[in-house]
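One protein chain is absent from this view; the other protein chains keep their places.
Chain nomenclature is as follows: A, B and C, assigned in order of appearance, with residue numbering initiated at 1 for each chain independently.
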Amino acid sequence: MTEYIFYFLSFVSVLTALLVISARNPVHSVLYLILCFFSIAGHYILLNAQFLAIVHIIVYSGAIMVLFLFVVMLLNMNAESEPKKPMFAKLSAVIAGGSLFLVIVTALKKAEMVPVISPAESEIGLVKNLGKVLFNDFLLPFEITSVLFLSAMVGAVLLGKKELD
Amino acid sequence: MQELLQNVRLVPMEHYVWLSSLLFCIGVMGVLLRRNTIVMFMSIELMLNAVNLLLVAFSAYANKPEGEVFVFFVMVVAAAEVAVGLGLLVMIYRNQNTTDSQALQTLKW
Amino acid sequence: MSSSEILLLTCLLAPLSGAGILLIAGRSLPKSFASALATTSVFLSFIAAFLLFRQTGAETAAFKLNLFSWFTAGKLSVDMAFRYDQLTALFLLVITGIGSLIHLYSAGYMHEDEGHNRFFGYLNFFVFFMIILVTGANFAVMFAGWEGVGLCSYLLIGFWYKNSDYNLAARKAFVMNRIGDLGLLAGLFMLLNRYNTLDFEALQEAVKAVKSGDAYLTTATVCLFIGAMGKSAQLPLFTWLPDAMAGPTPVSALIHAATMVTAGIYLVVRNHFLFSLTPATLDLILYVGLATALFAATIGLRQNDIKKVLAYSTVSQLGFMFIALGTGAFTTGFFHVFTHAFFKALLFLGAGSVIHALHHEQDMRFMGGLKKKLPITWITFLIGTIAISGIPPLAGFFSKDEILAFLYAKNPILWGLALLGSLMTAFYMFRLYFLVFHGSYRGDAHTESHIHESPISMTLPLMVLAACSLIAGFIGIPEVFAAHSHWLNHFLGNLIPVQHPEGISHSTEITLMGVSVTAVLVMVAIAFRVYGQGKVVPVAPEEEKNPVFKLLAQKYRIDEFYNFLFVAPFNAISQFFGKIVDNQIVDGIVNAMGNLAMTTSGLLRLLHNGRVGTYLLAMTLGVILVLAYNLIF
Partner (left out) sequence: MLTALLVFLPLLVSVVVFLSPRKLAPGIALAGSLAALAIAALMINAFDPALGRQFSFEQAWLPDFGISLKMGVDGFSLLMVILTTVLTPLILASTFNQARSSGFFGLILFMESALLGVFVAQDAFLYYLFWEMALIPVYFLVLIWGNDNNKVVTYKFFVYTLAGSLFMLAGILLLYFNNPARTFDIDQLYTLQLSGNQQSLIFILMFVAFAIKLPLFPFHTWQASTYTVAPTAATMLLSGIMLKMAVYSIVRWIFPIVPLGAWVWGDVVLGMSIIGVLYGGWIAVRQDNIKTMLAYSSFSHVGLIVAGLFCFTEEGIQGAMFQSFAHGINVVGLFFIAEILFQRLQTHDLKLMGGLRVSAPVLASFFLILMFGSIGLPMTNGFIGEFMLLRALAGYKLWLGVLAGATVIIGAVYMLRAFQKSMLGGSEKETFTLSDLTLREKIILFPLAAVVIVTGIYPQLILQITGPASAKLGELFNVYLNYSSLN
């Protein structure tokens, strides 16, 4: 049963990912990407990483993609304003991406898999456990991220201003 | 729910590897394929997520929390990056009146 | 330090200190003081040389004054060492003796000149280097003197430096000497390579075991002789000497007649132990000397410039000296140097006196009839002319006749040729004499009214030199007349093996003398017939009708020939190297390297088309390649 869920989710994520890059209208791309992210969140749940799944939905689907959508709308983009690439460039892009996939797959094929446990037995993804790790071992980086956010905020505001006076 | 999760073991870890590789490559392809910087940016997000997925998978199968913590940080950085990146894009659009990546050639010489 | 060493050092340092004072502080010294200082310093040198000579007999061993080690490196070790032996003794006497006379003469001759003090400085400097040249105990020290006199010669030929022609003449002299010097250096290096020493004594020891006719040594001596050729103005390196007459006349007398130009003969005589081992070189010397003697004498026949005649006569006489050396009669060669120094200095100074009286007129076409006006000059000049012509019992006769005797012993045909040269000498010298002193004055009236005999400081040296020209020959009275009468051979005998003309009986020798003296007298008579009356006056070379005479007057156009053959191509090649080869080819290649980088960078720059997509694609391909590489290898 679970495997079917896995394969279904995988199918959705790959399909939507492909649609993201192939959709003419950027608005559609954004919407497909949101779908893709939801399916990935589903994978997280399958992997027993509930906390991350929630965070993922909030941050990506909730914040980031809304931001994207907002910008796309703001810039009034649609299929007509979309710049077109020559066929040759498209083809080379597909070939490059495909061969990259091939190379990665070949490389990973050779990789040796270490013995693993079932993700179901791991409880690290639970909020309680992850919180402990985060606030015990990774407290300093965690705090520093706040500085990162602050600076990103300042940067975004600065960039967004019309003119520096 | 518990039972549902019990069965996950039936999915081999390799499959997660294949899946995230595929997503990553689709992201790469997207970056190469499109000229709209916003879509290129989204493809980059896709690639990030592919990697995140792999990290979570590894973390879960190895029963080690660091992977997930790392994903957490990646998300943080991604959020910051998107904020700044989109700000930049809006700036560029204001100046160039387009988001076409080919419009940005002035650093050529 | 023994007394002899102190004397030798005095001999060396007196002119040096004079030169030093005059060259450094000369401009602030009064003229009279400068000339007195210079003359005194050389005279002091002469006294030292004379005292040394007094201590020296035929049997006296040579002594060496080793001042310090000049330079050493590896196997090469050269001492700043001086050597005094019989040969040096005589040369020193000539140099300092004639040197002091000429200094004295110059005090009068150069009195009006603005560069008076500088002149004496150079002249003192010259004497210093000449002494170094003849006292050097090894080739390096000798070479120092050799080049030093070249320097002074350069400075003095170009003494009147405002005149560009004089400067060119000076440069020509220096460069031509340098060509010879390269030969000399090559010879030195050959000797060094084999014997590893430059010391004359050590070399003499070293070559004792060498067989006569050794090929290596022959090459080395030929190289040495090339050096001598340059310095002593032999064919083909003689053209600088006539041009060197651009210098003041005392300079011509001292440097370009009496002393410096005989350095080549000194070199050969000093190294007789090398040359006597190499008969082939001696033959070369003989033929070069003979050719030069004849060649220069023919030119001398048709020259109008009084100093040029004397210059070509000097070249010719130097040829005679080399003939003597070529026959292996080293002492005879030196004998001619000795006598020639007196009468040629006398002739030059006499000519200088004439020139001085005529306000620097040197062209004989505008002279004549000066016998009455310049009595002392006239008499002394006549003595010099007789001496050089080889009329007994004046100095020239003895030395020249000895040369002819040796030559006859070697080959009568060569003797004939040399006799021809000597006859030409007699002819052109008497032509000169008659043109200047006989007939009537041909210059302008203004100059004529100012002609007067030179001051005592100039005539005194003339008289002394005339006296020497009269008697100098008696140091080498031929053995024909009395046994052991040849003092010179006796004196030098221990140092240089004395040769005797082989296979010639006394009667033959006397006959030869008779023939040559008679022939010379005939030539004098012809000269008198042609020029004695003052009727025939030479014309300018351009107006010469007879093509042969014209060629002679134009000195066989040898300067033009050299210009065409060497100088012009040399300059053209220099231009070619500088403008074409260096700028276009060598630098062109360098610039082409730069341009190559520029061009390729221009081409590579096209890859940077500024499209993010292209860069990304390239990056991806790069990543793929890296990964693929890792997979494959």
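Rule of thumb we're sticking to: a residue touches a chain if its C-beta (ideal position, glycine included) is under 8 Å from a C-beta of that chain, and two chains touch if they have at least 3 such contacts.
Nothing here was measured: the structure is a model prediction, and the numbers come from that model.
Although it is not drawn here, the omitted chain touches the following shown chains in the complete assembly: C.
Among the residues C:Ser32, C:Ser505 or C:Asn571, only C:Asn571 touches the chain that is left out of the figure.
Of the options C:Lys31, C:Arg178, C:Arg442 or C:Lys550, the residue whose C-beta touches the omitted chain is C:Arg178.
Screening C:Phe50, C:Trp70 or C:Tyr287 against the full complex identifies C:Trp70 as the residue touching the chain left out. From the options C:Ala34, C:Met190 or C:Leu370, the residue with contact to the chain not on display is C:Met190.
Not every partner is drawn; the one left out touches chain C at residues 23, 27, 68-76, 80, 140, 143-148, 151, 154, 158, 161-164, 167-168, 171, 174-175, 178-179, 181-182, 185-186, 189-190, 192-193, 570-571, 573-575, 577-578, 581-582, 586-587, 589-591, 594.
The rule we apply is simple: only the chains that are shown with their structure count from here on.
Viewed as a network of touching protein chains, the structure reduces to a complete graph with every chain in contact with every other. Each chain's centre was taken as the mean of its CA atoms, and the one lying most distant from chain B is C. Distance from the chain A centre to the chain B centre is 4 Å, each centre being the mean of its Cα atoms.
Between chain B and chain C the centroid-to-centroid distance comes to 97 Å (mean Cα coordinates, whole Å).
With centres taken as mean Cα positions, chain C sits 102 Å from chain A.
Shared contact sites, meaning residues of chain B that touch two or more other chains, fall at 28, 32, 35, 102. Residue positions of chain A touching 2 or more other chains: 85, 92-93, 96-97, 100, 104. The touching residues of chain B, counted against chain A in their complex, run 2, 4-11, 13-19, 21-30, 32-36, 38-39, 41-43, 45-46, 49, 52-53, 56-57, 59-66, 68-69, 71-73, 75-84, 86-91, 93-94, 98-100, 102.
The touching residues of chain A, counted against chain C in their complex, run 85, 89, 92-93, 96-97, 99-100, 103-104, 106-107, 110. The part of chain C that touches chain B in the complex is made up of residues 608-613, 616-617, 620.
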